[in-house]
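The block underneath contains the structure these notes are about, expressed in structure tokens.
Note that this complex is displayed minus one protein chain, with the remaining chains in position.
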Amino acid sequence: MDTKRTTFNNRLLPYLLLAPQLIITLVFFIWPAAQAFKSSVEREDPFGFSTVFVGLDHYRRLLTDPNYLDALWRTGIFAVAVTVLSMGLGLAFAAAVDRVTRSSRIYTTFLVWPYAVAPVIAGVLWWFLFNSSTGILPFYLSKFGIRWDHDLNGTHAMILIIIAAAWKQISYNFLFFLAGLQSVPHALMEAAAIDGSGPVKRFFTIALPLLSPTTFFLFIINVNYAMFDTFPIIDATTTGGPAQSTTTLVYKVYQDGFVGLNLGSSSAQSVLLMLIVMVLTFVQFRYVERRVQY
Amino acid sequence: MASIDVEHVSKIYTGGVRAVTDVNLTIADGQFIVLVGPSGCGKSTLLRMIAGLETISEGQVKIGDRVVNKIEPAERDIAMVFQNYALYPHMTVRQNLEYGLKNRKTPKAEIDARVNEAARMLEIGQYLDRKPRALSGGQRQRVAMGRAIVRKPAVFLFDEPLSNLDAKLRVSMRGEIKRLQRRLGTTSIYVTHDQLEAMTLADKLVVLNGGRIEQIGAPLEVYHAPASTFVASFIGSPAMNLVKGELHGDKLAIGPAMIDLQGYTPASGTVTVGVRAEDLRIARADEESLPFRLDYAEELGAQRLIHGLVGDQPITAAVSPEMELLPEMRIAVDIRRLHFFSFETGKRIPGHVPAEAKLAPPEPVL
């Protein structure tokens, strides 16, 4: 890893500069992660007096537990739905704003602020909109013969959190797509126009292929977001229900650990999640490395 | 003011790569030295070791009487001008000039006097309150020089200071640097890859190649007696013609042609023969000459460069633009201006064909 061509030669100073960051990282990140790994291969007796080493027992049990596998499957659906919805809308808005150069600044302002809304609030707002006794959306849906009830209907609850999660993330995708579109060389678009391709065709044959690195990057980021950052949305609205139908992997770690007090299983789930995060981060990092080169 | 002694200095990077090998160099007080060579020849590394920005792996550097190997750059009594100017972008020109002096706790009145003097000398007085970003390349370069001047150091170090400027500005700044250095009399080391810049600036030229010194000498000395084929091809434009020749006694065979060296026998067997383009001319019908097949010509205005082949070896000659160009021509050579190099090592074989050798009359054609 590179440094500067010349560096300062103090011996002690760099350690002092690094100390605050490193100490916090070790105490609050590395150590707990190691603890999680340790408890994932042990079992505590019900009174917490002794622990036994149980190897991969917790993992084996998890991977055969239909509840866990359901949560895994559900998380996948949730993540993909949130990603597709928010990226699709983000891209559509970005393409539109990119077309209206003169007013792009004001439209950007119109579209970026949901990023600043806390997930918990995003959850509550949509929950309110869909609330069966006060919300306006169930009122309109009933006209189409849909009886909306996210308190009892698991699918409705899932749709609710997907919408809330995707809504908050649109701004993010919009900004990245817009930056990507604006970096497409103008001359390229003009060349294509001279070659006789219209605005819509240009978008699909030139801009979109050139955006593929951005798209890939956003895909990873969005999956990451849907898996981990949506915790408050779920916790403030459905709390994983009804009947586990909105319990994602992260929510299950929390529930089994803090509510169910099942330390071993919760830790094993933590470790599995960390593995997933590491794979995602690794993929993302490879991508960053590649992008840095050009 | 100080002299500089570089003694057996080498730079070896981790991994064993040698950037500079066993360099010895003595620079007298007030001298203007230019380190010149192609990129990667170690010239910048050498300069940076003298500056203290790079550690010295072997050998020692003395500035004045002091060995400075372990001394911080700030304490070496040097000032440096960088290729990209390295001005502090958030400071005004004045603050840029003052920064080094303030760090040295120079009294305020003294700082002001020096800054004003430097500003006057470099004609940057009206920019003192601007940020570097508001200045042109040439103005930034002046500020960078100003930053060096205000310090009144014993040594100026220049690391390719003009290579970011456009061609015209480079020529005028070159003159200014030379004049300034004369006036201040400060020992200077200047690094460049531009041989023309090197020739015009140097009191003493140091040609580096592959981390070693190829030749040290006054610019004309180096031009007229290059120590190796490398120096011969690097210094001077167009580059010296270098062709393979066979010596049998005082007869030199170049491809199909034969040249009589009139009793001079520098070596025997295969040698590399060097001749500058301006030492070749188009032959008259009656003189000894080489067959030349014209490839193309370059017009320089005062001169015309003709490129072609003698036998199968490429040759460039500088001739008068009035001469008629033909696909097949004959060119004559002034044998006293031939250079001989060992074919194996590329080292110069000392000596020239003596001046009293019988020659075809060298009067101009026309």
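By written order: A and B. Residues from 1 in each chain.
The rule is simple: a contact is a pair of C-beta atoms (placed from the backbone, for glycine too) under 8 Å apart; a residue touches a chain by one contact, two chains touch by 3 or more.
As a working rule, contacts and distances are computed from a predicted model.
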item: Protein name as given in UniProt for the chain not displayed, "Dihydroxyacetone kinase subunit L", "Homoserine O-succinyltransferase", "sn-glycerol-3-phosphate transport system permease protein UgpE" or "Cytochrome c biogenesis protein ResB"; value: "sn-glycerol-3-phosphate transport system permease protein UgpE"
item: Residue among A:Val54, A:Val84 or A:Val112 touching the omitted chain; value: A:Val112
item: Touch with the omitted chain, as defined above, among A:Ile121, A:Ile159 or A:Leu210; value: A:Ile121
item: Sole contact to the chain not displayed, among A:Pro20, A:Pro66 or A:Gly145; value: A:Pro20
item: Chain B residues that touch the omitted chain in the full complex; value: 51-53, 72-75, 78-80, 82-90, 99-100, 103-104, 147
item: Chain A residues touching the omitted chain (full complex); value: 1-11, 13-15, 17-18, 20-22, 24-33, 35-36, 39, 89, 92-93, 96-97, 99-101, 103, 107-122, 124-129, 133-136, 139, 167, 170, 172, 175-176, 179, 189-190, 193, 199, 202, 221, 228-229, 231-232, 235-237, 239, 250, 253-254, 257-258, 263, 266-267, 270, 273-274, 277-278, 281, 288, 291
